[in-house]
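Moving on to chain A:
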Amino acid sequence: MKTRLLCALVTLLLSSKLSAAPIELGASVQLTGQFANTGRYYGDAYQFAVDKINAAGGVKVGNSREKLSLKILDSQSDVNLSVRQYVQLVSQDKINFLLGPFASDFALADSAISEKYNVPMIQGGGASDQIFSRGYKFIFGTLPPATDYFQSTIDLMSQLKPAPTTVALLYADDAFDVSVAEGTRKAVGKTPVKTVLDQRYSSKASDFNSMLSLIKNQNVDAILVAGHETEILNFIRQAKSLNVNPKMYSFTVGVPSADFRAALGSDANYAFGMTSWVPSPALKDEYFVNAEQFANEYKKRFGYEPDYHAASAVADVEAFVKAIESANSLDPVKVRDAIAKLDFDSLYGRIRFNTAGQINLPQTVVQIQKGKLVAIYGPKGLLEKPLYPMPDWGKR
Partner candidate 1 sequence: MDNILEVRNLTKRFHGLLAIDRVTFALERNQILGLIGPNGAGKTTLVSLVSGTLQPTEGSVLFEGKPIHRLAGFRRALLGIARTFQVMRPFPGLTVLDNVAVGALFGAAGSTRQLAAAREDANRWLHFVGLDHRVRQRADALGGPDRKRLELAKALAMRPKLLLLDEVMAGLNPVEIEEVITVIKKVRDQGISIVVIEHVMKAIQSLSDRLLVLHHGEKIAEGKPQEVLRNDQVIAAYLGSKRR
Partner candidate 2 sequence: MKPALKFIFAALVVGGFATVPSWGSAVLVQFGINALILATLAQSWNIIGGYTGYPSFGNSVFYGLGGYGVAIALVQYQLPSAVGLILGVVLAVLFAFLLGLPVLRLRGHYFAIATLGLTEVMTAIVSNLDIAGRNVGLILPLAKGDTLFLELSLALLVVTTLAVAWISRSRFGFGLIAIRENEVAAAVMGVNTTLYKILAFALCAVFSALAGGIHAYWITYLDPGSAFDVSLNVRMIIMAVFGGPGTIFGPALGAFALAAISEILASKITSLASIFFGVVIVVAIIFMPRGVADLAQNFRRFGWRYFQENIKAHRV
């Protein structure tokens, strides 16, 4: 017993002396556990970006070009373990550049570590406003603010004919979705549309029959749902089985991701969603040429399509490269200052952090039409004709 304990301690001590790579990035990501489905985008995209950048020669610091290396730990979807792993990355592995986890609540907890150790963290997985409202200096985020997620959808609604007059807002009770709901509530308030249902639900929910029956009973025109992919899958299937037929519904997550469409098949059609990123050739990138090419290569390598999570993750890695090159130093505080001043175009979009540390990208409204993801409405207005109102379930 004692010897086993000693062995463990010795291992812990020794392993702190082993690492020595030129520029090491580190992340604790949910590779297993209940967030693994989205967590894998981060694990895969970080690795992809690092490989690509190394293939292009690496990072220029001073007169030499240094290779990147990446250490990814699996947090098993446990927040507390995630926090401890970031401490391990910083203090044991001496990693000075941290990439973030998925999801706002993880980013909230983990950003305390980057702040504590004065090491910059760029994360593309947490959009909740709370992450950036604490005055922390070392946390940067490449997802647009949660409060803005439904803004473009609400803009689109006013242009639809006949425009929806009533809306139901449903949101899960986690940090991200509560932020989304706050912003949406405000945005809807500025329009003539009436909110007839504003309902928070538990993140563990799997049964939406009661809420759907209520919605059906009130004959709501538009349903806006801020939740997780699991809940949204159930929501749509149960809407079908209860024959709930609003004129439109839109979801914060799921719609842009391929396995969502695969899971629902033709039932996914007509669902609106949003993405801060579409794999368009117009988004140029130093390492991946453009977003479309990135998407193709990504799919080839990992066997599934990337969505904005993956693109955001790539941008995080690139942001570190650009910041290190412009700081011309590996000192974490200097790099942190360089990150704050960054302004470059990536396959994900323009990366420029505001004073709070977050970037702002417009959300493009997307819709699934005949199994394909179609961009409908962007900052420049209508891109494609939306299928509206949705046909009744019985008439598809």
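Throughout what follows, a residue touches a chain if its C-beta (ideal position, glycine included) is under 8 Å from a C-beta of that chain, and two chains touch if they have at least 3 such contacts; residues count from 1.
Candidate selection criterion: all candidates are chains of the complex that A comes from, given by their letters.
Remember, it's a predicted structure, so these values are computed and weren't measured experimentally.
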item: For chain A, as assembled in this complex, the candidate in touch from 1 or 2; value: 2
item: Candidate 2-touching residues of chain A, taken from the complex the two chains share; value: 1, 4-5, 8-9, 11-13, 15-16, 31-33, 72-74, 76, 78-81, 83-85, 87-88, 90-92, 105, 108-109, 112, 115-116, 130, 134, 173-175, 178, 202-203
